[in-house]
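Every protein chain of the complex appears in place save one, which is left out.
We just call them A, B and C in the order they show up, numbering each chain from 1.
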Amino acid sequence: MTEVSASVVLDLYQRMLRIRRFEEAVGGLFKQGQLPGFVHLYVGEEAVGVGVCAALRADDYITSTHRGHGHVIAKGGDINRMMAELFGKASGYCKGKGGSMHIADFSIGMLGACGIVGGGIPVAVGAGLSAKYRGTDQVAVCFFGDGAANEGSFHESLNLAATLTLPVIFVCENNGYGEFTPARQAMNIENIADRAAAYGMFGVIVDGTDALAVYMVAVEAVERARAGGGPTLIEAKTHRKGGHAEGEDAFLAGQKYRLPEELAAMAAKDPLEIMHRYIVEHAIASSGQLEEMDNAVVRAVNSAIDFARNSPEPDYASLYEDTWV
Amino acid sequence: MTEVSASVVLDLYQRMLRIRRFEEAVGGLFKQGQLPGFVHLYVGEEAVGVGVCAALRADDYITSTHRGHGHVIAKGGDINRMMAELFGKASGYCKGKGGSMHIADFSIGMLGACGIVGGGIPVAVGAGLSAKYRGTDQVAVCFFGDGAANEGSFHESLNLAATLTLPVIFVCENNGYGEFTPARQAMNIENIADRAAAYGMFGVIVDGTDALAVYMVAVEAVERARAGGGPTLIEAKTHRKGGHAEGEDAFLAGQKYRLPEELAAMAAKDPLEIMHRYIVEHAIASSGQLEEMDNAVVRAVNSAIDFARNSPEPDYASLYEDTWV
Amino acid sequence: MPRKTYIQAIQEALAEEMRRDERVLLMGEDVRLGVFAGTRGLHAEFGDRRVIDTPISELAVAGAGVGAAATGLRPVVDLMFGTFLYLAFDQIANQAGAMRYMFGGQATLPLVYMTQNGAGSSAGHHHSQSVHQFFMNMPLIKVVLPSTPYDVKGLLKAAIRDDNPVVFLNSLALGGKRGEVPDEEYTIPLGVADVKRAGADVTICTVGATVYTSLAAAEELAKEGISAEVIDLRTLSPWDKDAVLASVKKTGRFVAVDESFPTCSAASEWAATVAEHAFGDLKAAVQRVNNEDVPMPFSPKLEKAVLPTTEKIVAAVKRTFA
Partner (left out) sequence: MPRKTYIQAIQEALAEEMRRDERVLLMGEDVRLGVFAGTRGLHAEFGDRRVIDTPISELAVAGAGVGAAATGLRPVVDLMFGTFLYLAFDQIANQAGAMRYMFGGQATLPLVYMTQNGAGSSAGHHHSQSVHQFFMNMPLIKVVLPSTPYDVKGLLKAAIRDDNPVVFLNSLALGGKRGEVPDEEYTIPLGVADVKRAGADVTICTVGATVYTSLAAAEELAKEGISAEVIDLRTLSPWDKDAVLASVKKTGRFVAVDESFPTCSAASEWAATVAEHAFGDLKAAVQRVNNEDVPMPFSPKLEKAVLPTTEKIVAAVKRTFA
């Protein structure tokens, strides 16, 4: 832990805060009926995206999932444009054409969220192949869930990356559920990282609520990938604090799928609290300084909401734009 | 080895002989231009299909591949109807509609060969699910190649069978190649059986040129499956004596892809010779008796060719038969 | 008659058929709790054995349906959203849709793939596509897309009893739609269209959610003295050509309305068939109304603009009078 500098630690914390406050705001807006479509929040999983992306350069690539807001922010995305996208506005990342599950920011190497479970995995392999082909030392990361690890695309992609020794880092965010199905029911194994062995690839398990731990594991994987050592599968054990999608409670109409002891265990492992404690204990910053940071983040999120609200709807002419080049 | 009775040993040998002589005949017919379409021979791999199917009951299921003639014979299929199918005749298993890559015999639980690599794997999972659902103790076996083990269908199917504890036996016929691509290049691991661990499933490696060894491994897997113990992945290390498909030499126009030392090694491990030696050494039968058996098989194959040749072409009316029930 | 929602009608159809026939089982992702609410409540009644949650593995689950159907069961495989069938396309096309024929009639595959079709949740392109046109193209697959609670119940029950593979599409937009559904047992034969509004001057042929858009258009047109007949095909494969051709014989005008990409669409098929077999009856060129030819945008404003609307249908009808 001592290797990580204070500035990195604070950076990790701040990125996590941005995600948390952004997502909380999104949850509230959804409840108020202000956001169209489906919304899947990253609350509880912040340490994964942030820990990994902090180990990346601006020109590295990531691909993401249906639960992708956190990845965009972790990679350094613009919350104004993201919020506007969630509102379906013309000033959004995708001009209102993508929405929550299809946000991309190619300028920061964020090659897209994806509504298809597992759909982003092969795309990251292609980005890794491209980096290797072009002789850069860029790496490509793909985020995906425990549920996605049962898709054929996972298998084919990891094997392909391993055989071609590509600079790809596969980050499985194991939050214990694919929608309402527990991971332990959807697979007969405890650790998804063990699947790395099936591809002759490095595999590692990390506590996904501990941003520093994730960061250090990611740094190692990134170094190996840059050096031509090939791909790594990182399994980050994490949890989502909320439901699979916003509005879930009403949708499930009283049906329950999570155990009370599980909810209690995860409440005790909030990634922001863990990091907060670490920072204060190591005197990297004071509680007060962190609260100030938090307030600034909240202000930024609020102004993102204003930006989104005040942005125009896309106009009809845009319907036939962004088609064939 | 001592557990296997003489009658089983002779049965294994005879089934292998039937495959060998059938396939040799098919290869010859293809060379003479008498067979339409693509033909993939099972020569060299006989011990796998035979060893496994000898452990099955008549009412157990198998699914197969593009290289499926051997599986049909191993499961007890009718070589007349199979040969007729290869000729595209109305008396064929599929009335001439299937051909070499689409032979099925539902009456013996042979649910079909398949032109799509990996395509038969999920079907076997469904057959296993069906057996369990109906409360029978039938099992389902699917044969597939080393190449198929890199398809998404492999991954999803093994995981599905493992999580539902289905009576399915996955038999990977690792002949070292997917078409012209060496398995060692298409995956970063030595043993495909190791992938069983990724699904929390039993995995076992067996010498696929030794029918007795395959048989014993299969018996164990079948017993476990029947008893509700779930699926097994068997990797049978084998080789194909010929090319990927008949006519390959002409097609490749001098391009080579197999190492001479490899060809020599495989020549030394002919499954029929191995079994022949075993039988004679253990005085289960004499060389002369085995030769008689061989002659009878050759006669049966020849009469299958006659049957096929003398069978009528399908008539045009059959074109719109076998559509909707 | 009691009024029920489209989703309730699906639940009833599934429950009744599972009660009726022990061989019917349901499998898919989260079918127990019911991410697609049509499967909700079944687990409580039928338990783990007959209501099977699977991993997220569309290809294997679709293929397992084939294996189960080929060996004596009558599986209903829930694949949630139409686009997820893209991952299962191989097993549906090359196995379910081909086995019986390829194997010379040895296989019988009583198998239902159930999923939601079309747009309506403003969830972006990956959750807003129509897929019926792909499966209409496949010779041995039946395709159903009902528009009312009454139809969805009767057709789903018929689909489950059918001995052929059926891609049963629920219209995503219609889940909450209410309509009369009798408590008594009934089925609706596959392949029979339903005239949802009789008319004399123009035939509007459609299916699914656009039945309502077409009815609204017919209402508008009536005000202008144009009497439109709205045919709801209900089953897309096989489809009721006779009903459509008979209607065109009467009206002499034809408009195909189909929520999907335009090219090689169901509307293309209907329009081509009418042009081929009812040319002599036609007083004007056939017309098509499809989605605009772009992926589905997320923005609700743009989504609405992409879909067939009453205005577009009215305009298409008027072109047949120009």
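Please note the rule applied: contacts are C-beta pairs under 8 Å (C-beta built on N, C-alpha and C of every residue); 3 or more make two chains touch, one makes a residue touch a chain.
Here the structure is a predicted model, which is why all the values come from computation and not from measurement.
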Visible contact partners (per top-of-document touch definition) of the missing chain: A, B, C
Touching the absent chain in the whole complex: find that residue among C:4, C:23, C:74 or C:126. C:126
Of the residues C:101, C:150, C:168 or C:212, I need the one that contacts the missing chain. C:101
The one residue from C:107, C:140 or C:257 touching the chain left out of view is C:140
Touching the hidden chain in the full complex, which residues of chain A are there? Just list them. 61, 63, 92-98, 102, 104-106, 111-112, 114-116, 119, 121-131, 133-134, 140, 152-153, 155-157, 159-160, 163-164, 321-325
Just checking the interface: what residues of chain B touch the absent partner chain? 36-38, 85, 88-89, 94, 96-102, 114-119, 147-148, 150-152, 178-181, 185-187, 251-252, 255, 257, 313-314, 316, 318-320, 323
Even though one chain is not shown, chain C touches it at residues 59, 83, 86-87, 89-90, 93-94, 97-98, 101-102, 124-126, 133-134, 136-140, 237, 260-261, 263-269, 271-277, 279-280, 282, 284-288, 293-295, 297
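By our rule, only the chains that are shown with their structure count from here on.
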Averaging each chain's C-alpha atoms to get its centre, pick out the one most distant from chain B. A
When the C-alpha atoms of chain A and chain B are each averaged to a single point, how far apart are the two points in Å? 45
Taking the mean of the CA coordinates per chain, how far is chain B from chain C in Å? 40
Residues in chain B with touches to at least two other chains are numbered 152-153, 155-156, 159, 163
Of all residues in chain C, the ones touching two or more other chains: 54-55, 57-60
